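Here the complex is missing one protein chain, while the rest keep their positions.
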Amino acid sequence: MEKNVILSLKNVSKTFPVGKSLLGRPTKFVHAVNDVSFDVYEGETFSIVGESGCGKSTTGRLINHLLIPDSGEIWFQGKEISHISQDEMRPIRKDMQMIFQDPAGSLNPRMRVSELIEEPLLIHTDMSAEERAKIVNNLLKIVGLSDKHASRYPHEFSGGQKQRIGIARALTVNPHLVIADEPISALDVSIQAQVLNLLHKLQEEYKLTYVFISHDLSVVEMISDRIAVMYLGFVVETAPKEMLYKTPLHPYTEALLSAVPIPDPTLHKERIILEGDIPSTINLPKGCPFAARCKKCRPECLEQRPERVEVEPGHFVACHLYKK
Amino acid sequence: ACGGGDKAAESTTAQAAGETTTADAAAVKESKAAKQEASTAKSPDNDIVIALQADATHLDPHVSSNGVSNQITNEMYETLLTFDEDTNVVPLLAKEWSVSEDGKSYTFVLNEGIKFHDGEPFNAESVRAVYDRGLKDSSLTLQRTINAWEDVVVDSEYQVTIKLKEPNNTFINKITQFRIVSPKAMAMENASDYLAKNSAGTGPFVLSERVDGGYTKMVRNENYWQEGPSVDSLTFQVVPEDAARIAMLQTGEADVIFPVPTTDVSQIENDPSIIIDVAPATTYRYVTLNTEWALPDGRKPFADKRVRQAFNYAFDSEAYAKVVFNGYAKEPTSIFSDSIRFYAEQTPYKPDLEKAKALMKEAGFEDGFDVELIVDNTTIEQKGAVFVQQQLSQINVNVKVLPNESTANAEKTSAPLEDTTVQMWYVNWASGSYEADGSMRNILHGEKFPPEGYNTAFWNNEEFNQLLDDALKMTDDAQIAEAYAKAQAIAWEECPWIFLGNDNTINAYKTYVTGLQYKPGGTMVFRTVGLDHE
Amino acid sequence: MPNTQNEQVKTDTSFEENYIDENVSVKTNKTKEFIKKFMKRKTAVAAFFVMCFLLLMALFGPSLAPYAPEAYDYDNILAGPSASHLFGTDQYGRDIFSRILAGTPLTLGVSLSSVIVGAALGTVLGLLAGYYGGWIEMLVMRGADVLFSFPDILLAIAIVALLGPGIVNVFIAVAVFTVPSFARIMRSATLAVKGSLYVEVARSLGCKDGRILFVHIFPGTLQSLIVNFTMRIGSAIMAASSLSFLGFGANIADPEWGAMLSLGRSYLSTAPHMVYLPGLVIFITVLAFNLFGDGLRDTLDPKIK
Amino acid sequence: MSQEVLLSVKDLRTEFFSSKTSSVTAIKDVSFDMYRGEVLGLVGESGCGKSVTSLSIMQLLKDTPGKVTNGSATLDGVNLVEASDTQIRDIRGGKMSMIFQEPMSALNPSMRIDKQMIETIRLHQDMTKEQALAHAADMLKKVGIPDPARVLKNYPHQLSGGMSQRVMIAMALSNNPELLIADEPTTALDVTIQAQILDLMKKLQKEDGSSILLITHDLGVVAEMCTRVIVMYAGKIVEMAPVEKLFATPSHPYTQGLIASVPKLGSGVKVLPSIPGSVPDLASMPTGCRFAPRCKYATDKCREQEPELLDISEDQKCRCWRTQEG
């Protein structure tokens, strides 16, 4: 099967200034995303996993042109979009929508559900009110709500329902790519499954491509085709799902996988307990970002950033252990 | 002190309560004495504190120009001649004086053995030195006193002759403003700075300390050349808030307060330890009517004498005195106060609404018109202006009262005829030298349209002008009186103003204050002041 | 094994597909909820009624007044409260009660409109500063600093001198000094809302700045706006009376309450009703606006139940 | 194994008052026993009353509109609900201590760690400041903080989430509590950090033999840590069982649904079974079984009558007509 690249990140980096000098120039930078490259194919679910603060959301925002990268390129549907203006970006947004982690926060509490869902239509089309209402009602049904809900306010809904509204909104303009930034992590356990199933259903129906951001490895395993593991703003490993879970190459991926608690009291697996915390993103370590916590750390790891190598087809890792 | 925009002179002062107070002046005096006798109150110390409403602008007597400044500097600086309580000119530093035949030179024989506070001797040279200072620096207020002079000649150590360019009947009054300062002090490079912090006069008090805006404290001049005060010190304290001044007198923090707001007189009237002094009036209140002002339709209402008269007939001076000054004001009987020399009584415009309406009808203003009245934004001034508004509403004239800062009003009222926006101006005037010319010229003479003067009625009556000009050069009192009487009659009949009334100061002091004297207009003189203290 | 599981799943999803979530928890609508919450604050409710009463007074008071506010009676000056003059008379014998009634639209009008104008300007500036940041923010905030460090009395005097006297000065002075405080409050409110997720969502949907600013951000700042607004009304009335004290307030011919209060102070000892009664009315008004503002703040604060 | 009861909760009911007369009942009929040395899990969805249960036991509802209106919680013979303020203060932080969900916000931001720890220790142990400080350092070392001296000198904001949680744990354990209530101690933390903390808690619990009431909504954590589990739904306990039994044979439909809807690593499914609908609102609880509106087995009886929490086997209790009736 010919795989079409719909989205491609090439050596994208992003820093945020913190602290100010006398003349108002920033003195320190948070290196949120460092030299990130990956391709996303049409129709697949590409997941980004990693711990809090590792740059997942920032990557998502960069793709969605909510942030402008410091360096690197972002190609979407064959167009370089990282440095175009907001006005040039606007038509492209039709094809690229985003769903956010916090369903409550992502819905303007002062707008009705119908207004929320039709907003993209207002921006991108010049449909009449009836046409919009028809689409809204249809979408509500698709995400499992009824058209009676259209005139209500977000606070009248439960978390799962709010997330459905968010999803409905993202779908209004028939996007090709949906970036889902931790769409279920704020939801209750029993609701998570509802939303995951919905996302899955929609993907099949509308041939959507997902960039799925999550910290939950069990969820990611369920939903993804390919996965990128991030650590401290770096992508340390990229692989198709099966490969990653069967043969995690990077020591961090291994630790991460082993740390996931299994909801089965009969299983007792050996955990890799990492020492210490994630280092600060302000002063990046000189060598491998993971070196300080890595059990397999070698002297060169402290000195030199590892290159990204393709260990088997489609399985990339950035670790000195796998240097060719 | 001159009125116009002068806050200190107007303020909440009051005046002999219409008929009652002046008519029974003797009785009042008696009751004062009785009160003083009856009271056993004693001052806890021998320092006298006077609470004033405002502060002197400057202690250099040649710079300062307002009433308060003069009130304060007068205790440190003296003049060749001065006024007594009844507006008579009496000797002070000069023991006698004479006028030449042509009325152009005045010779003064000076008292001997007088020393300035800085130890310099006072003599004819020091009189000359003051004149020299005035010649050198044209920004000094001293200017106004000497601008009609030709020269000052030192005849001998204790005799000096002042030569005038032409005869001037105001000279003798104006010389009371000619304050003599030690030549040594004036010779300093920055004399004004020195004089702001030190006194160099011959007066009964010597400056000891001063906080600008706060108080000015003086101590007794131990080397004073004549009988002086018995108090150890004299402090003028600035107490802007009326109620606070009253409170200070009640608590004894102040021994004398000036002025007493008319609204508060009743509060202290019955206090056995407080004496209220109602001094005769020199401040004259009026509303100017711009005779050149035109309505939008081009008619000039105030150009018509009938309208101006109608305004005066519509105005009830008695009610004005009662409502605005709590009764402490007097009905106007001429265009300046009766305590000024050469005053000539006129027939008052008794309130007569019918007549006023008739006059308005005759003039074609039966339905009235809209007019603006500018006024300073102090409480008492605004109060009066609103009263005017109410009175004129009876003849359908709709007055819009525009209270503003005195500085802003001064700017407006000094605009020349072609730029002026003044329609009516609620104002008052008091000649600093208490003479007739000074009470009329600047505000009524045809040559004194702004910015030259304050004739904001833009009233130009040839005959009136001529009378003033002639009288100025006359030397015979009878002639002068006649000319001024004529001038007053003309202005009264022509009425370029609404004549409101004369009010004056009410001072109050503790019964243990003795020897307090007055100059005309209620200015206090502390030369012989004492305190009955423990 | 995988097979059975898949089948199990299939049935479940089909169940899921046909399932439409009707079970939206039935909460009352927002306004009703708000009113309910507000009604619990008894003082604020009382304050609200006082405000309504004041409003009625402003609308109908002047026509209900027993005397014309300008009607003077020199034979009856400074008379204390009596049956014919409820609140007594003033220095011209005018009926104080009638003047207070007549002054209601004036006083409330000036304080309301000046705060409205000041708040509107401040709000726009604050919104722009908070949203765009950069030099606009710098300009607005430094401007606010300048104004904050600028004594209001100077401005009042300047306005009087420039534009002439009257109630307009009070209006302008209060309005101008309302601007920076609103600019500040609105800026920080804007910053807070700007950082909220739904604004980022709006941007990701492709909203233009104007829409983001006015449809998404502005309504979110309304809470701080309204609360600050009600509190400011009280200070505006107070400011008017302080300006009158210094001679830069309303024309004394106008029955503006602050001016009445400050002019009445000369009669504090001789005719105290001149101060107490207008003072009481001002006090109640300021109290009402403040208590209402407090209640509103508490009601709008989601953390307070 | 028959064990000594440490904490006995009976018919606990807590209501939140929005005014003097109107209130919502957040938890109702909560009864359970906790044994010495066990780790008891308390799971349920957000808002089901887990935290309220723990706060009610700790008597920490002050400054909230909440009040325990019924029942008792007896710790070592003392009924906490009725105990005097001094009694409670004596127990809190001593015999019974607590760790909260958000470690960062649970530490006083303007106080250094050493002060906060010394305060805790000296409230319950007769020590000088120096002794207390030494003890604090010991405790920090025990929870795996490599450089206690430095951490003690820090302000909370200078610590990472994992560090803060360790400090909280050290603080909670510093007076050798018999009962530790941990309200979602790792929810705010990352997986790898969570693993560290859980590891640590397990170790300390084994060493000291204290009991832990572990509140969480993560079934993985429960499976890993607990000996017994209580499942709550909408303010009530719906099931109570030893952990293995709960996962192997969940009896309440809600528990079943919950366990089924959690994705398991390596299970290979693409679509999860899910429980439709959402948790009912406190103010408008359905009559009958509270889970009935979402339950695929619900009958009319379920909708009308509320079942009791009854033993369905010797160590398993369930609140469901279906299981109770066969």
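A, B, C and D label the chains in the order they appear, each numbered from 1.
Convention: contacts are C-beta pairs under 8 Å (C-beta built on N, C-alpha and C of every residue); 3 or more make two chains touch, one makes a residue touch a chain.
Quick note on the criterion: contacts and distances are computed from a predicted model.
Novice: Have a look at "ABC transporter permease", "NADH-quinone oxidoreductase subunit A", "Hydrogenase maturation protein, carbamoyl dehydratase HypE" or "Benzylsuccinate synthase" and point out the UniProt protein name belonging to the hidden chain.
Specialist: "ABC transporter permease"
Novice: Based on the whole complex, identify which of B:N66, B:S317 or B:S334 touches the chain you can't see.
Specialist: In the complete complex, the chain left out is touched by residue B:N66.
Novice: Kindly state which of the options B:Q159, B:S192 or B:T475 is in contact with the chain not pictured.
Specialist: Spelled out, the listed residue whose C-beta touches the missing chain is B:S192.
Novice: Please identify which residue in B:T40, B:T407, B:Q479 or B:Q517 touches the non-displayed chain.
Specialist: Candidates B:T40, B:T407, B:Q479 or B:Q517; residue touching the omitted chain: B:T407.
Novice: Can you work out which residue in B:I50, B:V109, B:V239 or B:A310 touches the chain that's missing from view?
Specialist: The single option touching the absent chain is B:V239.
Novice: With the missing chain put back, one of D:A26, D:V52, D:M98 or D:I237 would touch it. Which one?
Specialist: Touches the omitted chain: D:M98.
Novice: Specify the residue from the set B:T57, B:Q346 or B:T528 that touches the hidden chain.
Specialist: B:T57
Novice: Can you list where subunit B touches the absent chain?
Specialist: Listed in rising order, the touching residues are 2-6, 51, 55, 57-58, 60, 63, 65-66, 137-139, 141, 143-144, 147, 192-193, 196, 211-215, 237-241, 243-244, 247-248, 250-251, 253-254, 405-408, 410-411, 414, 432, 438, 442, 451-452, 454.
Novice: Could I get the residues of subunit D that touch the absent chain, sorted low to high?
Specialist: Touch with the absent chain occurs at residues 58, 60, 62-63, 85, 88-94, 97-98, 100, 102, 105-111, 119-120, 123-124, 155, 157, 168, 171.
Novice: Hey, which subunit C residues sit against the chain that's not shown?
Specialist: Interface with the chain not displayed, on the subunit C side: 43, 142, 145-146, 148-151, 153-154, 157-158, 161-162, 234-235, 238, 241-242, 245-246, 261-262, 265, 268-269, 275, 279, 282-283, 286-287, 290-291, 294, 297, 303-304.
Just so it is clear, only the chains that are shown with their structure count from here on.
Novice: Approximately how many whole Å separate the CA-defined centres of subunit A and subunit D?
Specialist: 32
Novice: Two or more other chains touching the same residue: where does that happen in subunit B?
Specialist: Within subunit B, no residue touches at least two other chains.
Novice: Give the residues of subunit D touching no fewer than two other chains, as numbers and ranges.
Specialist: Residue numbers touching two or more other chains: 269-274, 276, 278.
Novice: So in the complex, which bits of subunit A are touching subunit D?
Specialist: 51-52, 158-161, 188-194, 196-197, 200, 215-219, 221-223, 245, 255-267, 271, 273-274, 276-278
Novice: For a test of understanding, state which residues of subunit B touch subunit C in their complex under the given definition.
Specialist: 12, 242-243, 246, 261, 263-264, 266-267, 319, 322-323, 377-379, 382-383, 386-387, 389-390, 393, 401-405, 407-408
Novice: What residues of subunit D sit close enough to touch subunit A in their complex?
Specialist: Per the stated touch rule, the residues are 45-46, 146, 160-163, 190-196, 198-199, 217-224, 243-244, 247-248, 257-259, 261-267, 269-276, 278-279.
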